[in-house]
Every structure is written in structure tokens, then in C-alpha cells.
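Every protein chain but one is kept in place in this view of the complex.
Let's turn to subunit A:
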Amino acid sequence: MNDAAPRPGARGRLLLTIGLVMLAVLVAVMVLGPSLAPYSPSRTTPDSLAGPTAQHWLGTDSIGRDLLSRLIVGGRSTLLITFASVALALCAGLVLGLASGYLGGRVDLVVMRLLDVIFAFPVFLLAIAVVAALGPTVPNLILTIAIVYTPTLARVVRAPVLSVKRWDHVEAARSVGVREFDIATRHVLPLVVSPIIVQTSLTLANTIFTVTALSFLGLGPPPPDPNWGSMLAEARQFMELAPLTVIGPAIAIVFASLTFIVLANGLREALDVGSR
């Protein structure tokens, strides 16, 4: 199991490289956002629903705002919400999954049943209910999506913990006198990270869709700020007049989601998940 260092196959290495390049593009857009955009995303011009020109590479939307600038700035908000909510879900999932798997018994029973309750709701139904109850602000959206994805991540943490905690080196650590908390975090957790990394990447891909879908339904960040989901919703009625206003955000969403799927597959092969 640990004799040969995991050798990523050529396919895995290629996927990983492509995924990392795509991720770099996304992160650059997210970090550099406003300074990269040629215009302010809220600046209107008389030219509404114009096609691509030298000034507006992707054209303008229904009230004459530059589409490229809105895509870039909107991407920042979409990706920020995505990363923040997955980070939150990952933290919760790590704590709950590790506690549940390592401690077992009653803790496991209670935690897993609670997560099952969340898991039982369709993702969107739950998200809509929470956002509707708490109000469509960015922090609420992040919290909602984090709650929705916590059970998946907690399960992915728990399952390998259940087996790793019975390995000999864990008993050896216990016989040495290491504290249970340190055994769980230092002797068990480092050996279960591979599947968690892969699942986190897949969750990011799903979250992109969830975030944009909620924004599309009007449950995302409030209107003045651009956002891929709300841009799609606004542009929908002008789809035939100016197809780019729909195609632009759609491609951006697919690109972002694909990034994490490619990355997850690359990581899966590079980290040798599933062969253990």
C-alpha cells in the first residue's frame, strides 16, 4: 500500500495539468476581477444588445452594459460564494466525519442520523427553503450551500476513518500513550485525505451549479451586482436578439464546473484513490 510512491498514469497527469491550468484561469479572474474588466460592470451605454465590437468584445446586454466586464466581475462573486461555501462544508464535514467515524457508537449514530435528515431533502428544495427563510444575502447563501454539502463530505471522511482507526499503527500510538485527539488528527486523518480532496473538487463542481441556479431563481446576491446566474436570468428574454448574452454566462458556468471535474479526475488518478 505504501511501498511504491503513487505513480500518476499519463492520463491522470494530463488531466491534472489541464485542470490546474483551468483553475489558474478561474483564480486569476477571481483575484484580478475588477482590474481585468475593461469597463465598470454597471456602466450603461445607449448601445443595448449590441453584438461584438472593438469596444465591447462580447457585446452589451439589455441596458447597454459591457458583457465581458460583467462576466469577469460576476465570476468573482460566483466563485467566491462557491469557494467559501465549500470551505465551510469541508470544515464541518471533517469535524463531523472524523468525530463520527473515530468515536463511533452513540456519537456516530446521532451525527449520521442528523446528516441523513439533511441528506434526505432535495438539494434545491433545502437551499430555497433556507434562503427564503433567512433572506437572499451572500452570507446566507454561503451558509445554505455549506449546509447542503456537509453530509456528502462528512460521509466521505467517515468511511475511510472507520477502517484506518483499526490499523495497527493506531493501536501502537495508543499503546505509546498518545492522546485520543492527537491519534484522530495525526494518525488517522492524514491517511484519509486523498478521497477527501477528490470529493471536495467534485463538490466544487456541483456547487458552481447550485450557486448559479439559486441566483438564476433570484435567490442569489441582490441585483445590482453581476452574477452568472442572474445574468442568465436577465438575458433569457433577449436570447434570440442577442445570443451572446446567454451563451457567455452559460459557457462560463460550464467552464468553471468542468475545471473541478477535470481536476477531480486528475487527482483521483494521481492520488490513487480507490486502489486502497
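FYI, contacts are C-beta pairs under 8 Å (C-beta built on N, C-alpha and C of every residue); 3 or more make two chains touch, one makes a residue touch a chain; residues count from 1.
In the analysis below, contacts and distances are computed from a predicted model.
Trainee: I want to check something: the complex is missing a chain, and I'd like its UniProt protein name from "Cell envelope integrity protein TolA", "ATP-binding cassette domain-containing protein", "Sarcosine oxidase subunit delta" or "Asparaginyl-tRNA synthetase".
Mentor: The record for the missing subunit names the protein "ATP-binding cassette domain-containing protein".
Trainee: Among A:91, A:117, A:132 or A:172, single out the residue that touches the unshown chain.
Mentor: For the chain that is not drawn, the touching residue is A:172.
Trainee: Touching the absent chain: which residues on subunit A qualify?
Mentor: Its contact residues with the unshown chain are 1-3, 167-169, 171-179, 187, 190-191.
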